[in-house]
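Missing here: one protein chain of the complex. Every other protein chain is in place.
Coming up: chain A.
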Amino acid sequence: MSDSLANDSGDLDQDDSQEELMTPAELISSLEEAWLNEKFSPELLESKSEVVECVLEQLTHMESNLQRVKKGDAKASIHRMEVDRIRFVLSSYLRSRLQKIEKFFPHVLEREKSRGEGAPSLLSPEEFAFAKEYHANTETYLKAVALKRMPPNLQALDLLKAVPEPCLDSFVFLRVKEKQENILIEPETDDQREYVVDLEEGSQHLMRYRTIAPLVSSGAVQLI
């Protein structure tokens, strides 16, 4: 017991120091990576709440500083432009997540429900609230508009079946950040054979998302 506690706190310390080691510039680039990955992956990726929170903190800090400088300051206008650029990336990232939640809400909620204890959360608390509300509203709407006028035996509604799942077999473009060996490529047709490829660092590829999905969440490849 004490062992596991010690381990836990050790892990926490490590996490903390990692976050502290991250410079604001690295923080911004990790936000940009998350943005591109989210934009191009067919399914909803893990929520990057820490990154989002840290960036927001930086932005509010900078904005409160900016309010104190007088108008017409050359430096302030440059800072303001940078803040606007970062805000754009941040909102585009959050928006693309919301779009995916709206599109796949039953599946997202299902995955969140079946997620194991301690596994990283797919949704931030706000996104989770949004997904639940969206789910409830869609259901109520469908019932009010059509279902309650149907014969009783047709009134049941299974949103999990009614809403299409994300298509993990879509192709994606990706750039390799850490060398990977022996990635199995499944054949397209029956008369082709499966084969393996090595992904060299810095190379770019086109392949099915399903093959490399774990590499996207581990950060070994970047979707482009």
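One rule holds in what follows: a contact is a pair of C-beta atoms (placed from the backbone, for glycine too) under 8 Å apart; a residue touches a chain by one contact, two chains touch by 3 or more; residues count from 1.
The rule is simple: contacts and distances are computed from a predicted model.
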| item | value |
| --- | --- |
| Undepicted complex member, UniProt protein name, chosen from "Anaphase-promoting complex subunit 4 WD40 domain-containing protein", "Ubiquitin-related modifier 1", "Protein CTR9 homolog" or "DNA replication complex GINS protein PSF2" | "DNA replication complex GINS protein PSF2" |
| Among A:Leu45, A:Met62, A:Leu98 or A:Leu157, residue touching the chain not depicted | A:Met62 |
| Sole residue of A:Leu45, A:Met207 or A:Ala220 that reaches the chain not shown, by the stated touch rule | A:Met207 |
| Touching residue (missing chain; options A:Glu133, A:Glu165 or A:Glu178) | A:Glu165 |
| Absent-chain interface as seen on chain A, which is shown | 24-25, 28, 32, 39-40, 58-59, 62, 74-75, 78-79, 81-83, 85-86, 88, 92, 161, 164-165, 167, 169-173, 185-189, 192, 197, 203-208, 224 |
